[in-house]
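Removed: one protein chain of the complex. Kept in place: all other protein chains.
Each chain gets a letter, A, B and C, in the order it is written, and its residues are counted from 1.
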Amino acid sequence: MSRTVRVQREDFDVADEIEALTYGTRDVGAVTAFVGLCRDEGGRLSGLELEHYPGMAEAEIDRVVAEAEARWPLLGATVIHRYGLIPPGGQIVLVAVTSSHRAAAFAATDFLMDFLKTRAPFWKREHLVNGTLGPWIEAATEDDQAATRWSGG
Amino acid sequence: MSRTVRVQREDFDVADEIEALTYGTRDVGAVTAFVGLCRDEGGRLSGLELEHYPGMAEAEIDRVVAEAEARWPLLGATVIHRYGLIPPGGQIVLVAVTSSHRAAAFAATDFLMDFLKTRAPFWKREHLVNGTLGPWIEAATEDDQAATRWSGG
Amino acid sequence: MKLVYFAWLRERVGKPDEEIDLPADVSTVADLIAWLKGRDERYEHAFENTDVIRAAIDHVHVKAHAALAGAREIAFFPPMTGG
Partner (left out) sequence: MKLVYFAWLRERVGKPDEEIDLPADVSTVADLIAWLKGRDERYEHAFENTDVIRAAIDHVHVKAHAALAGAREIAFFPPMTGG
């Protein structure tokens, strides 16, 4: 199991990350990748600023990935979460998972995204096209509900 | 909505396909990509040969993508399915979907893979490391069951 | 009318495609399968287990009771294993 967790200001290259997860492997049957991008919300935003808690962000993502590894037979997992100011169209987060089979890769990716949203210490703030600072984005209750799908059962 | 469906012998580049789906967009919030790779099944296989029904393969994938578009608010979808002999580690299929939101992108990708497996006219045959031709792979009943998840409700 | 075969069905029939003149009393996919099975041992072997035979008319999946009228190309193949 290869595990990569990075919290960084710089952009990332999805192809490079998938290549790193699959290079030389012969047992990977499924790669699932999710990329979250900054939307302009109908032209209203000039970007999103992401604040994070250095140290805890990495540690918490690492714990979430460890939980995914315990639940599904994964061969590799890469999570990259950016911070700083990200323009519309810019990449915010990558979750990429490899497994022998599709169902595990899919479920783990979905799980990781749910828990990144509710547990990883990042906070988004809107930057408006008129040059002013918009509000901090409020946590969506649907994100909490999505995360509770995985408990019990 | 941008829709790309290709059935080809040549390999594909995941990064190029994601770039094509997201370039210049400002409303895409989520990109989900699934790549199916050839496994060597514990060193038993030298590759998988994929036979397809030319003409119907493209048409059927196109119909499945149209159904996904009707079910979820997608911004783009790309499906590429290869045929011919594919070595272990080689890419077989790509499904990439863009949407404003994650849930739609995830669900549509899962749906597309379920229906590609049960409806797209492709057949896999094993090539063994000892140089002989192995059996045609039998359809998994779990694939049919996965596809029935989407009916009714 | 053109018939096309894929995967092990193609191998058992021994050819990828063929042109046939449809007898007047063959009107559905099931009729066609029954008629083909009566032609010789190759077809009888190829179509012995109809549970695992899938059919398409002009590139669209159909059931056994589908009518052949107007069809240009009928395809027979095992359950799909792509993806």
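Things worth noting here:
FYI, a contact is a pair of C-beta atoms (placed from the backbone, for glycine too) under 8 Å apart; a residue touches a chain by one contact, two chains touch by 3 or more.
Not measured: the values here are computed from a predicted model.
Though it is not drawn, the left-out chain touches A in the full complex.
From the options A:72, A:106 or A:122, the residue with contact to the unseen chain in the full assembly is A:122.
On the side of chain A, touch with the chain left out of the figure occurs at residues 36, 50-53, 55-56, 59-60, 81, 92-93, 113, 116-125, 136-139, 143.
Keep in mind that, in the parts below, only the chains that are shown with their structure count from here on.
Computed centre separation for the pair chain A/chain C is 48 angstrom, with centres defined by C-alpha atoms. Chain C has no residue in contact with two or more other chains. Touching of two or more other chains is recorded for no residue of chain A.
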